[in-house]
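Shown here: the complex without one of its protein chains, the others still in place.
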Amino acid sequence: MNAEFLLGLAILAIGTAATAFPGEKTYLARLINLEIPSFGLFLIMLAFDEMLALLTFVGVTAISTFIFVRIMERRDDR
Amino acid sequence: MIAILQAIFGGIALLGAIAASLSKSSYDKLIGIGLLTGGVIPFVAARGYLDVAIAVSLLVPVTTIIILQVTGPEEER
Partner (left out) sequence: MEGIEGQIPLILTAGIGLYAAIRIVAERRTLRKLPYLNVLSFAVAASVALLIPHPLALAAAAAYFVGSTLESNAIASAYAGGPERQ
């Protein structure tokens, strides 16, 4: 039970609560809060020494953020 | 990495997560994400995954700049 695993669990819990119940209920606030549990899951993957999972997860997070931003621009309400 | 450094960088990452989740403005949230990134990168480098650290530290600002395209102008306060 090393430090990365415990820190990842704490950040994952904080980020999940902040994404499910944001302060102001807009899509943009939820999208920015969604970055926090991705870092928590990243630290948990780091604790288990999964290097290929780390690289794939970071790349897919960037691409999915780009797709969400394109959808929010097309709907034209924030 | 010794325990003092783990405590310091873990504290930086937890401060970033709390500041990003509790602030109201979008720009304050993005500054909190930057703080969280600065706390996470030394944990990656300390385990020896230096190429993963390079990839993460170059892909996170790209994500921030993509999100900045959709944030509105800051209201006057």
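Per-chain numbering from 1; labels A and B assigned in written order.
Please note the rule applied: contacts are C-beta pairs under 8 Å (C-beta built on N, C-alpha and C of every residue); 3 or more make two chains touch, one makes a residue touch a chain.
Computed from a predicted structure; not experimentally measured.
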Which displayed chains the hidden chain touches across the whole complex: B
Missing-chain contacts mapped onto chain B: 1-2, 4-5, 8-9, 11-12, 15-16, 18-19, 25, 27-28, 30-31, 34-35, 37-39, 41-42, 45-46, 48, 50-51, 53-54, 57-58, 60-61, 64-65, 68, 71, 73-74
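Criterion: only the chains that are shown with their structure count from here on.
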Touching residues on chain B, where the partner in the complex is chain A: 6, 10, 13-14, 17-18, 20-22, 24, 26, 29-30, 33, 36-37, 40, 43-44, 47, 49, 52, 55-56, 59-60, 62-63, 66-67, 69-72
Interface residues, chain A side, partner chain B - complex: 3-4, 7, 10-11, 14-15, 17-18, 23-24, 28-29, 31-33, 35-36, 39-40, 42-43, 46, 49, 51, 54-55, 58-59, 61-62, 65-66, 69, 72-73, 78
